[in-house]
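What follows is a single structure, and I will ask about it in a moment.
In this view, the complex is presented without one of its protein chains, the others remaining in place.
Here is subunit A:
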Amino acid sequence: MTKVSMTVNGKAVSGEVEGRTLLSAFLRDDLHLTGTHIGCDTSQCGACVVHVDGKAVKSCTMFAAEADGAEVATIEGQANKDGSLNVIQAAFKEHHGLQCGFCTPGMVMSAAALLKENPKPTEAEVRDYLEGNICRCTGYHNIVKAILAASGQDVPAVAAE
């Protein structure tokens, strides 16, 4: 067992993990942050996307030990300080960008990373960026709309109903 320490959503945490413990398992099982979801075992679905030192990472593809000393952000830390939804979360709600909610945490975290590096993406750029996030419910239509809206762009101009 190895001791790991990291900052998760601004809070210092530590725990004892096996070498094979994935970051996703550490977040879910040790820290009880169950908003990070596991939808596959081949690093394809993206339900487990978190931010590690500001970069979007599939937390099932990284050992907990590798995140030792890192700044980790998960879906649980995304809302505004007063508990209200942040701009991306609010846009997902406004544009019905989620149905069952299972892929949603990863979608929101990926969207946040996209808008950080590309604040005004085109529809094609959004779709391209989401290549590593699978949703089975929405057909992506309203997710793409939500992300474009969160970027401050005029949604009806780019998205047909």
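Convention: contacts are C-beta pairs under 8 Å (C-beta built on N, C-alpha and C of every residue); 3 or more make two chains touch, one makes a residue touch a chain; residues count from 1.
Here is the rule we use: contacts and distances are computed from a predicted model.
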Checklist outcome for this item: From "NADH-quinone oxidoreductase subunit NuoI", "ABC transporter permease", "Malonyl-S-ACP:biotin-protein carboxyltransferase MADC" or "Carbon monoxide dehydrogenase large chain", the UniProt protein name for the chain not displayed is "Carbon monoxide dehydrogenase large chain"
Item to check | Hidden-chain contact residue, picked from the options A:4, A:70, A:113 or A:144 | outcome: A:144
Checklist entry - Which of these, A:59, A:78 or A:151, touches the one chain of the complex that we don't see? => result A:78
Next on the checklist: Using the document's definition of touch, tell me which of A:41, A:82 or A:154 contacts the absent chain.
Outcome noted: A:41
Next on the checklist: Give me the subunit A residues in contact with the hidden chain, please.
Outcome noted: 18, 20, 28-29, 33-42, 44-45, 47, 74-76, 78-79, 85, 89, 92-94, 96, 98-105, 108, 123-124, 126-128, 130-131, 133-144, 159-161
